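Removed from the display is one protein chain of the complex; every other protein chain stays in position.
A, B, C and D are the chain letters, set down in written order, and residue numbers restart from 1 in every chain.
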Amino acid sequence: MLTVEDLTVAFGPTTAVRGVTLHAAPGTVTGILGANGAGKSTTLLGIHGRVPRSSGRIVLDGQDVTGHDTRALVRAGLALCPENRRLFPGLTIEDNLLVGAHGQGRKVRRQRLRGIYDRFGWVHARRAEPAGRLSGGQQQTVAIARALMSDPRLVLLDEPSSGLSPVAVDEVGEALRDIARAGTAVLLVEQNVRLVRQLCSTAWVIAHGEITAHGTVAELFAAGAVSDAYLGKATVPPDSGS
Amino acid sequence: MSQVLVNGLFLGCLFAVVAVGLTLVYGVMEVPNFAHAGVIVLAAYATWAAGDAGAPFALAALAGIACGAVVSVLTEVLAYRWVVDKPAASPAVALGLLLILQNTALRGYGGAGRSLDTPYDTVLFRIGPVTLPGVKVALVLLAVLSLAALHLLLSRTSLGRAMRAVAQDREAAAMLGVPIRRQYTLAFLIAGLLGGVAAIAYAPTFQVSPYMADDVLLSAFVVVVLGGLGSVRGAVTGALVLGVAESLGSAYVSSAYQSAFGFLLLVLVLVRWPSGLRSTDARRVA
Amino acid sequence: MSALLQVEGLVKRFGGVTAVDGVSFGLEAGAVLGLIGPNGSGKTTLLGMLAGTHEPTAGRVLLDGRPAHGRGAHRAVRTGIARTFQTTRLFPGWTLREGLRLARGEHRGRRGRLGDEEAAALLGLDGLLDRPCGSLTSAAQRLAMIALALATGPRVLLLDEPAVGMDDEEAGALAAAVRRVAAELRAAVIVVDHNMHFLMPLADTVTVLAAGAVLATGTPQQIRADEAVIASYLGEA
Amino acid sequence: MPASSTARHAAALGPVAAVSVLAHVLLIGFQGEAGQLTLLAVSWTIALTGLNFVQGIAGYPSLAQASFFGGGAYLSAILLDHGLPAALAAALAVGGTMLAGLVVGLVFSRTRGQYFAIGTMFFTAVTTLVFTNAADWTGGPDGRPVGLGFPLDTTLLLLAGSLGLGLAAFHLLAGTRFGARLRAVREDEDLAQHLGVPTARVKLVAIVVSAGFGAWAGVLFAQYNGVVAPSQFTFVQSFLMFVAIGIGGAGRLFAPLVGSVLVLGLTQLVNFGPGVSQIVLGAVFIAVTLVAPHGVLGVLGALWDRIRTKAVTA
Partner (left out) sequence: PGSGPGGDDTKVKVGAILSMSGVYSTLGPAEKNAMTMGVEELNRTGFTVAGRKHTLEIGYADDKSDPATTGVVALRDMTQSQKLPVIAYGLGSATYVPQLRRKPVPMINILDSSYPSVLAQDPHLYLTRGGSDTYVPGCLSYTKQKLGTKSIAVITAKGEPYGEGLTQLVQKSAQAEGVKVVATSDYPLGSTDYGNAINTAVAAKPDAVYLSSVTGVILPVLKQLRQSGWTGPVLHSSGVNPDQARAILGNQFNTLMKDNYDCAGTLPTTSAHPATAAFAKAYQERWHEYPQDLTMWAYDYPFIVAAAMTEAGSTTDPVKIDRALGAISIPKGTVSGWLPNPGDLLFTDHGARTTSEVTTWCPATQTIASAMTFDHRDGAIVDQVFAKDACG
């Protein structure tokens, strides 16, 4: 169980995320929805300790992990699949996956690797190739797999469907449902409304860095909260500086 | 001919030990570590000073290697760490460090060369027409052993994998919970150890002086580029190729222009492979 | 009369991997071709060969019957083939206007080009011309990349997953813009995208790649109904 | 538009002219150490103005500048010795060095980033080797005297004039399409190529231009100094030049001037005895880099911007 309270992240004069409070329960997929530039990615990075927080409390399974650095968070079971894949292009696919399980025993790593290969057959076939040579969608799949290598209790995914072919989206969706079913909490940022509808039980709507709605996905769509959020969008990021 | 090749091999081993230290640091931190020459110099002086104070050679050598490691780590902790996200600024820092380290040696020991004595100074092996001085055999042994150990570390351990990951994308590595600062320190530690090994391996054939490593460093940089920045295996290959090329050129064409043959080789390689023989950069334009 | 863009037997091998394996097709000015296929089927590589990013291992690219391949990207774009990238690439420190000026400067005297403001209006980037590209939202950045390509005055425009990271509404606006580029500027457009809600209404013809080769070509309706395409690409979606 | 661009040019070219005049006054007035420092600063500024295209605008870390500098110096000295008139010797020296620049460009402009840096550094190491070893031509490691082709007054006038003209040329060129192309190369070379920028040619031209500036500076330096030696053109010098651009503020008009004055001033003036001076120098390099990673002018520019915006909002 993840609880985020009053998370605020500012980049210089721009406050990208303001007082965000949300939770994600184990065994479920929780969505974060919002327009471009609303602050979704920043929220995930804020939880993961990759951007400086000006306020906020992060509680994971009842344990306050606010002051922890990313490494401690990963140890505590938090994993992030960032925007834009960020694979290590010169490392082999297998090494990329293994870095995802950094700090774990050799046996555990092997076992997780087998799990990934069972699920994504082609990855096994190309495991010795440098990851940078893969196509965009293939890289995306590996990036998701890499985040799952640490066997996280909570996994944060930033637009995992981007660049994936429809069939591959189904595969990834399947995988996420499975790990949620196994008790992991999944926090999902997605633009792909269909995927959100398929996977998420509940979702948080974020606009201009603030939570504007929360509920089950069905409720949110029915109440028009989602399209409201999208209506409030701007291609210009909110600029509080000037 | 075979003597020339053997000589090229010696040179190659020396280049390799230095170049691998450079490539490792470059890989992890993207700094062209010119200060490495200073590390080698201080390691050599430490060995010399320990020997001068009466320590047996083995002990003095260990002291030198340790000194190399400590100095190298210090350069990282005190300077490079603070410019890690400003790659354009790092050469100035590297130059500054080089000046500091070299001139520390100059202050401490003066500009005159000092001789480093080893127990195997006068040992000589003869195999057919080829003579192998003991110091050079020791150099090759040291190089092979330390590089093999490094290879195992990098390819077989998760420590090595994490280091290579940081080299490729430090932010992504950090997101996965890899302690990146520790990897920096580790890279500099290994580079420093190798610098120490280089120092005690070749100082006995030459002499210990504040400028002893300048030429070697230059060649080592060429090796790093030949092999592909950040590639350890490439560096070793590049070092051997460069050593043999320079040795052949100097034996059969002109010894005064020895390093020019390295340049020729560099040009040929870069024209064909603009990012080295074994580039670790697998990024696509897409 | 042959088509504006004629692709003949293109092959690309990277070491042992055959990324594109003998692709041929023709495309008329003003037409929009949708290019789809499973991940790794060779779409991006194909675009790369058309735009001069890669030299083809075999085959030819003809623009107006004249060869337009294998001479580097800057020559390809000068002959009139421009592309965007799958991962966003911009000059992050520049404003869009500066980028447009550069691109236009490289192609003096080409007809039918849009002015800065027109291009921005067409793509919905109004008011963003003077901001550093790096500070735009990811969707705006993808649009900016298209604006740069348009500023070269292309006769063939290659868009690699332009709608990625966009919601349906933004994707719809983008589709409309692409339509106008094809119709008004008489450009032939190839669009690669995995978002079928975006692509299918936009494309006149759809070509499906699988393992580097053409699996099927047809109208969007035909492709949607194609068993092989459903099995390998569309799934139940 | 034309009015504002005139104003912009005036704002840049006015100070350029002033600096040029000041340089002439100092060159005439100073002797001994101070004179040498002025000479070096002026000739470095000319050379670095060329480097500022390659390293400053295009972001290609070139360590070949000292060898171009030396190329001009040595070639002109050798040609003068063969009895050529001074102007012809100078022109041929600059031309010959630009040809060398062309070769360097052809080979290394295909490489990027540190590959380019190390390739050009090694080029400089090899030219130093030639300067040292081809003693019949170059006089060997202790250098060779230079026939004085111009009267001293002319040399001083040329030095100060070239400084001004060089900076002016930089300012004007940076505003043209050539400048924009170089900046595009710096930002994203692949993208630039896909927008039609012939990146390879652009880089080549920049390198050849920088070789020209370097060589001309070398000719003038040799004329004043009266002797050229390999130690004046080693890769360490290249490195110092590289650092000077960075410390000045890469790509900025006055970066060559500010960088040269700082780096040379420090190397010449810091005097705590052998060794210690160099240690202090090293520490200063590091400190400046840490405090002002975008160069002194970068920091000043940022400060100025802040003051201005404050003034506007206030």
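Everything that follows uses one rule, which is that a residue touches a chain if its C-beta (ideal position, glycine included) is under 8 Å from a C-beta of that chain, and two chains touch if they have at least 3 such contacts.
It should be emphasised that the depicted structure is a prediction, and the values quoted were computed from it without experimental measurement.
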Chains still shown that are in contact with the chain withheld from the display: B, D
Omitted-chain contact residue, chosen from B:55, B:70, B:153 or B:251: B:251
Full-complex contact with the absent chain, from D:52, D:97 or D:132: D:132
Interface with the undisplayed chain - residues on chain B: 3-4, 7, 10-11, 14, 106, 110-117, 121-122, 124, 126, 131, 133-136, 202, 205-207, 211-212, 214-216, 247, 250-251, 255-259
Missing-partner contacts on chain D, residue numbers: 31-33, 35-36, 129, 132-133, 135, 139-146, 148, 152, 225-229, 231-232, 274-275
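Just so it is clear, only the chains that are shown with their structure count from here on.
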Rounded Å distance between chain A and chain B, as computed from the means of their C-alpha atoms: 42
Chain centre separation in whole Å, for chain C relative to chain B (CA means): 47
Euclidean distance of C-alpha centroids - chain B vs chain D, Å: 31
Residue numbers of chain A (touch at least two other chains): 133, 135-136
Shared-contact residues (touching 2 or more other chains) in chain C: 44, 53, 85-87
Touching residues on chain B, where the partner in the complex is chain A: 158, 161-162, 164-165, 167-169, 171-179, 230, 279-284, 286
Chain B-facing residues of chain A, complex: 48, 50, 70-71, 73-75, 79-80, 82, 86-91, 95-96, 98-100, 102-103, 106, 109, 130-133, 135-136, 146, 150
Of chain A, residues touching chain C in the complex: 35-37, 83-84, 122, 133-138, 140-141, 159, 162-170, 191, 193-194, 230, 235-237
